[in-house]
Every structure is written in structure tokens, then in C-alpha cells.
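All protein chains of the complex are present and in place, except for one that has been dropped.
Take a look at chain A:
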């Protein structure tokens, strides 16, 4: 049987080339880009869709979002683009490295921007490496979810000041003080502090600073603590009923504004 000649993909008119690319899922585009440097530059230049991604360091995986569709890629798969849901066990350092490489591939080939990072139970060195690598590609990040029990002052500032964050969610946030929040760059619009040790005075001080305009971009603040009461938090402030929304819990209190 005579084999058909190759289809000259790179010779297609631009409009057609873009259409063909738009029908390929992210992993097939990456595999196509791996054919040659020129093909990669074509894919990068003509891929018409806007992609965003999230990077999780609990499962070491990347999710790619495109027009409501989500594709998941395990960074610990030996071949994430052909077998995206195969999970292997590597030392944490290696898993972090592979996840960052995957992020770079999606960024460099398809221009996928990182929307969220989940930093779970990682050492300070790993966290610093991750933030540095992300910062190389983009100075801003929509959302950072950080779960860490303890963190040094230097790492804390390195992490929180390097990227311009729009949303910051800290789990186990005992280490995150009022002064940390006030010293953060004013780009952050949403804060959530889970399991914090803030007192009513802390919350009250924050609210007063916020009213004064110290955090002009802040639009939402949520905190969970066992150590404050609503009256202290409201002291000296004139509040509309709808502004402070305490949620009673058996183990503590949380408030959202």
C-alpha cells in the first residue's frame, strides 16, 4: 500500500494553522511543539486561546483551564503529556523540580499564565525556589494558598513581597501577624487567614487601618481565630450590620468582611 505524503502543516495559511491549533488539547500542542524549535515558535505565536493554570504542590500537578475546560497533568508522571494521570513517587525535591519544569513548558509553549499556587507542607527552601521560578515568568499572581505551620521572618518576607498577590489564603496562619498584613504590598484584594492567633485587638487595629485607607485594594477579609470576641473587634468603629459577618463555630470564631 502506498503511504500518503505528509500533510504540510507549517505551510497552511495562518488562519487555518490557528484553527488547527485551536482544536488540539494542551498536551497535543506541547507534543507538536516538541517536533522542532521552529514548530514551537509557530505554536507559541499562533495558538489563539488564552490558558490559565494552577499549580499544586500537594499532588504535584498542574491544571490547565481553557474556556471552562480543565486538563490535569501529573508532574510525577514519567511522560505527563502522553500519560497525564500516571503518578509516581519521587523525593519532594525532585517532584518540585518536575512541577516547575511542567509549569515552564506550558508557559513557554502556550503562554499559559499561572493563576494559583497551592503550597502545601513544603520546606522553606522549596517554597523560595518555587516563588523565584514563578516570578521569572510573571510578577503577579491571582491567588496563593499557603499551608505552613511555621516560617522564618526572612522567608516570610521573601515569599510575600516577591509576587504581587491578588488573593492570599493562609492555612495554619498562627505565624502571620497583623504587622505582616500591614507591611504587605497594597495590591492584595482578598485575604483569608485560617487558624490564626489574632486577638480582638488585632482585628480591631486592622479594621481601623483599613478604614483609614491603609489597604486601598483590600475588598475582602476573612479570619478564623479562637482568641477574639466581636465586641473588642468592633470597638470604636461604626459598623453597618452587613459589614462584619461573624460565623460562630464550636472551636472558634471566624469573621468575613
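Convention: contacts are C-beta pairs under 8 Å (C-beta built on N, C-alpha and C of every residue); 3 or more make two chains touch, one makes a residue touch a chain; residues count from 1.
Simple rule for what comes next: contacts and distances are computed from a predicted model.
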{"item": "Chain left out of the displayed complex - its UniProt protein name, from \"RNA transcription, translation and transport factor protein\", \"Proteasome subunit beta\", \"Defective in cullin neddylation protein\" or \"Skp1-related protein\"", "value": "\"Skp1-related protein\""}
{"item": "Interface with the unshown chain - residue positions in chain A", "value": "4-13, 15-16, 19-25, 28, 31-32, 34-39, 49, 67, 69, 82"}
